[in-house]
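Okay, so here's the structure we're looking at.
Every protein chain but one is kept in place in this view of the complex.
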Amino acid sequence: MKDNTGYQRKTLLFGTAYYPEYMPYDRVETDLSMMCEAGMNVVRIAESTWSTLEPSDGIYDFSYIDRVLKAAEKKGMEVIIGTPTYAIPSWLEKKDKNIMVKTKAGQAVYGRRQAMDIMNPSYRFYGERVIRRLLEHTAGHPCVTGFQIDNETKHYGTSSELVQKLFVEHLQQKFVTTDRLNETFGLAYWSNSIHDWNDFPDMNGCINAGLSCEFERFKRSLAAGFLLWQSEIVKEYKREDQFITHNFDFQWKKFGADIAQDGYSYGVQPDINHYEAAAAVTIAGTDIYHHTQDQLTGAEIAFGGDSIRSLKGRNYLVLECQAQAFKYWTPYPGQLKLHAYSHLASGADGIMYWNWHSIHNGYETYWKGLLSHDLAVNPPYEEACEIGNQWKKMGNSLLNLKKDNQIALVVDNQSLQALEWFPIDRDLSYNDVVRWMYDSLYELNMECDVVDVNGLDPFKYQMIVTPALYSITEDKCKQLKEFVSNGGVLVSTFKSFVSNEYLSVYPDTQPHLLHECFKIHYNQFTEPGTAKIKGRPVRYFAELLYTDGARVLASYDHKYWGKYGGITQADYEKGSTYYIGCYTDKDIVKEILKMAVKDAGLSDFIPDVCFPVIIRSGVNRDHKKIHYVLHYSDEETTISCPYERVNNKLDGKSYKKGDRIPLKDWDAVILEEE
Amino acid sequence: MKDNTGYQRKTLLFGTAYYPEYMPYDRVETDLSMMCEAGMNVVRIAESTWSTLEPSDGIYDFSYIDRVLKAAEKKGMEVIIGTPTYAIPSWLEKKDKNIMVKTKAGQAVYGRRQAMDIMNPSYRFYGERVIRRLLEHTAGHPCVTGFQIDNETKHYGTSSELVQKLFVEHLQQKFVTTDRLNETFGLAYWSNSIHDWNDFPDMNGCINAGLSCEFERFKRSLAAGFLLWQSEIVKEYKREDQFITHNFDFQWKKFGADIAQDGYSYGVQPDINHYEAAAAVTIAGTDIYHHTQDQLTGAEIAFGGDSIRSLKGRNYLVLECQAQAFKYWTPYPGQLKLHAYSHLASGADGIMYWNWHSIHNGYETYWKGLLSHDLAVNPPYEEACEIGNQWKKMGNSLLNLKKDNQIALVVDNQSLQALEWFPIDRDLSYNDVVRWMYDSLYELNMECDVVDVNGLDPFKYQMIVTPALYSITEDKCKQLKEFVSNGGVLVSTFKSFVSNEYLSVYPDTQPHLLHECFKIHYNQFTEPGTAKIKGRPVRYFAELLYTDGARVLASYDHKYWGKYGGITQADYEKGSTYYIGCYTDKDIVKEILKMAVKDAGLSDFIPDVCFPVIIRSGVNRDHKKIHYVLHYSDEETTISCPYERVNNKLDGKSYKKGDRIPLKDWDAVILEEE
Partner (left out) sequence: MKDNTGYQRKTLLFGTAYYPEYMPYDRVETDLSMMCEAGMNVVRIAESTWSTLEPSDGIYDFSYIDRVLKAAEKKGMEVIIGTPTYAIPSWLEKKDKNIMVKTKAGQAVYGRRQAMDIMNPSYRFYGERVIRRLLEHTAGHPCVTGFQIDNETKHYGTSSELVQKLFVEHLQQKFVTTDRLNETFGLAYWSNSIHDWNDFPDMNGCINAGLSCEFERFKRSLAAGFLLWQSEIVKEYKREDQFITHNFDFQWKKFGADIAQDGYSYGVQPDINHYEAAAAVTIAGTDIYHHTQDQLTGAEIAFGGDSIRSLKGRNYLVLECQAQAFKYWTPYPGQLKLHAYSHLASGADGIMYWNWHSIHNGYETYWKGLLSHDLAVNPPYEEACEIGNQWKKMGNSLLNLKKDNQIALVVDNQSLQALEWFPIDRDLSYNDVVRWMYDSLYELNMECDVVDVNGLDPFKYQMIVTPALYSITEDKCKQLKEFVSNGGVLVSTFKSFVSNEYLSVYPDTQPHLLHECFKIHYNQFTEPGTAKIKGRPVRYFAELLYTDGARVLASYDHKYWGKYGGITQADYEKGSTYYIGCYTDKDIVKEILKMAVKDAGLSDFIPDVCFPVIIRSGVNRDHKKIHYVLHYSDEETTISCPYERVNNKLDGKSYKKGDRIPLKDWDAVILEEE
């Protein structure tokens, strides 16, 4: 997966998104001065400002950009230029009403961002034109360090006539005959089979999960194609030293109200395939929003980081890093620093706040930036200053942190969407299962790559974890079997290896093919009711496992299901497998993971510490081992130094093995091995 | 109500719905062999497979049917042929977009079943053609034992221009002048009266409950008419010995998520009148889905059975019987047997699982059949084998169970929908009240007919129970009064006898007319707040009863309502009446029912056992009394034999009065009197 042609940062980036267009009065000089004082060295601009850049059809105004570039040059700051295409100006919608996306819910009305049809030819025409003008204008500027193409791109549910036509062409190419189409998706069900391609119905009414998810996959590929198209345009203008990035975002989980100021980056993104789209960039970028205050755990930062780093097997940029954000997340003293080091600990080569200032109008007025609405010095800004000045001092020794993880957690958009059609439980989504497994690894300080199933090379890893990998090709099953044969450790949960890539449930023994490795099979599953396992309640789902040679690690405590296995282990050829057939407490998962890691020969992965003390490690550009010790708690504590001789880069203190390392509340310590 | 022209089964049916069209590979021979091994003697096919039967306009392919018929003939099995009309092929929608039903919510998009306009002429034309071809092809086959017309037919909310035009014609015929229309429904309210039939507005915006419910009733009659139309076509082809049935379903109650795998058969169906539609069939059929595992009570099976049996006063078929269904309902050992005998105990002449195998694609992938997705032997299949083999042995002695119930529970679509416009409480629907009363009877082992108010002949019964019979004609009121005068026992709850058939509240003393029999009246009702009755909380609703000669069985425990009656009894001429003016615990209802049954002279109806031991009885074709003893519990128990001399047909053991009859968990015992 390592992409050796990729772009490599030479300096750590610390900065912020900046929208002088949104300011109530001209503050470019003031703002950049305040940024410099905070040790910032980059601003990210222009993204989403099309109506400012091109106020009328063919009339361009780059004055805001010029003002920032001029000031940045004076201050010696880098500038990232974003293409403005994810929010269209109203004059464009007036030209062609069909630019607004048509989805199942009807056609979008102009107003919000990300409401256009990314396949609409007018949109592409005008989009290309503004990108070319913007690049012509900025690519030559010495401060411009790179380009962000579009922003948080997704397919936006497009199902216009054109998109549906393209989809039918895609199906024709793939299946050739309607008979093969019918068989593949089982369309005879409820009279949905067709016998003439002209009879293919409107996908908006489709009730076939397989066909619907094929359409979703197709739309994801349109979104990735859209980014590749932008990337090709940018490449015509950009210098060798300039990067192309994109701001990949995660599935958003609301935590209450139907308002903007609500939710966080939770799991796998359903509406674009990051792995597929990553081909469009030379360095991956992302935004990660997360709980703070008493709920700050670092898990979202780590999950997002492990995911984005794994796209290209390289370092990445946090293009949007959380400042004050919502009222729920006003950071406690120390937390902004902890956020920053948490990102670096996953391999980020820089962070940029979203955004510089709280906005005085518009939808995101209370998605607060580093500065509050008074645009004055405040506690978060003061803490950002500390970060900036520490980074200036530590220079590039924190840059290009390299990891060589032996564990892969495998994720899959298709399984995600399959389980929306066929929920495990109303209250247990695919991403819940992913996070349940990921967070268990995280809390045990077992670092992993989070790998898209399409990009997985199993043989790079010692241990593979599959949370609810519902949909999987025959070939990938065989590969995983070979992985185990060769000595790999496979840890899988319920609802793994159930259907093929078209969501057809494999009509043979479950889990398909890999039941041979797990040495179990099942043909019944159930809502757990009052069942317990290892004294803890089973929740949401339980498969009733028959063992075919596996060792039962835990069976159900239940009058009727007691005879079935719930969690099993089996040795298969040179490898070992674990099957977790039900949902239960993370503590039990952790016990299993500890056994699995041992089988995989990775026992050094388990330092004697665990959450709320998180240790994440890597090798820096000077080939030194770096350990970030991150303390997600409002208590003070100490840990015993697990390394021979280390040096805390933040205060210069040295520790040898067994020394007590003190950790304050919400503390970060960076240990460098000598 | 007895329909002596009806069809009478000569053998008990045990079988399954079967869709070879949905199979991932050809298994007809294998499947029918497995069925035979399980003692099955019937398959139900073809329903919903239009796109397979007629892949293109006028091109027919009956090969799947032929394959099943051939194999069935070899095995000696019967086959029920379903007309495929409840799911249309996409080529048909392409011919005439108006085939998709137009409802209040707009026009349906092609995809799901039951989304067409049953009044659309194109649909009727093509529907008739495929039915005729199918009947021509199959009616002569010796295995074909009967036909199911359409499936779970309802009106699907059709309110197309045509349907609205027909409705206006219906109103014109009924009311002649707009003045009578205005008066009948009180249209002057909010300026809704009309003075020219051309001004009749779109029913989709109607806010007049009476007129809306008249429209609902009209749409129900369209649905019944649709079945009669199919029935007439089928009659042109079918042999004398072949039956016509339909799969009547009940109001579905969801228990959580908005997904397919959720809900159960709860109460009266709002969208077709079963009693009206039953004229289309020679033997009634139904599907009943219900809680299982710890929640299995048998109440839905009994309610559904008592309802469907009462349609024609005859035995019926359970065309869809629950196999594994949802994850919530994976049956415990013994429960599949208990389901089966519960159906027979209500008078079913056969059961067919839905369906044979779990489907590998499509919407109902996790509405599991008897076989799991691996299509192999599994615990439910093994239990089905036990059932089949028992039935083979007991032969027809379980067939044609006849009941002569003296209690009628009266139900009414119109009251159901009236109380959706005017809810008793957000959390108490009409069907909740129906089930509250029905379940109280059921748990006391007081068997009853569940009778549509339109088909009720009160004089057939000793005791009539009316749960929330909100809407009632003047004539029916008079009949009930006469019923009481003549010695009948009437048990009514709050919200009975409130409005006429057009939902006009009777503008005189409440309960209308029958207050004379109850010897109470009221003009106030209230949310109960903290009120109690007989020490139990009153919930949802309380009428404040003035007594006019009635005996107060319970009054409210409340500072201000204490002076009013809550539950009353009165003797009226030769009869007795009970009025339950508020909602409270079932235990209190049961006390009332015990008194009422005594008044009705039905004290032999109360054996000394009650839920979780349910006894349901009847007379078999050999004129022997049969008692099904059904044990809905995971505990073991015994009961004292209440009959002089009986024989357990399942194990041959004999008991005389007072002997202990042991009952295992989820057990069924069938006692035949000697």
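Labels for the chains are A and B, by order of writing; each one numbers its residues from 1.
Assume a residue touches a chain if its C-beta (ideal position, glycine included) is under 8 Å from a C-beta of that chain, and two chains touch if they have at least 3 such contacts.
Predicted model, so just to flag it, every value in this text is computed and none were measured.
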Worksheet entry | Touching residue (missing chain; options A:Glu21, A:Asp508, A:Glu527 or A:Asp571) | A:Glu21
Fill in: Identified contact with the non-displayed chain, of A:Ala17, A:Ile45 or A:Ile88
A:Ile88
Item to complete: Tell me which residue among A:Ser221, A:Thr330, A:Asn389 or A:Asn454 touches the hidden chain in the full complex.
Response: A:Thr330
Worksheet item: Which is it among B:Thr526, B:Asn620 or B:Ser633 that touches the chain not included here?
Response: B:Thr526
Discussion item. On chain A, where is the contact patch with the chain that was removed from view?
Written reply: 19, 21-22, 24-25, 48-52, 55-56, 59, 84, 87-91, 93-94, 108-113, 115, 256-257, 259, 261-262, 293-294, 324, 326-328, 330, 332-333, 358-366, 372-376, 378-380, 634
Practice prompt. Against the chain that's been left off, what residues of chain B make contact? List them.
Written response: 185-196, 198-202, 204-210, 422-423, 425-426, 499, 502-510, 521, 523-527, 529-530, 541, 544, 559-560
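Everything that follows uses one rule, which is that only the chains that are shown with their structure count from here on.
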Fill in: Whole-Å gap separating chain A and chain B, where each centre is the average of the chain's CA atoms
50
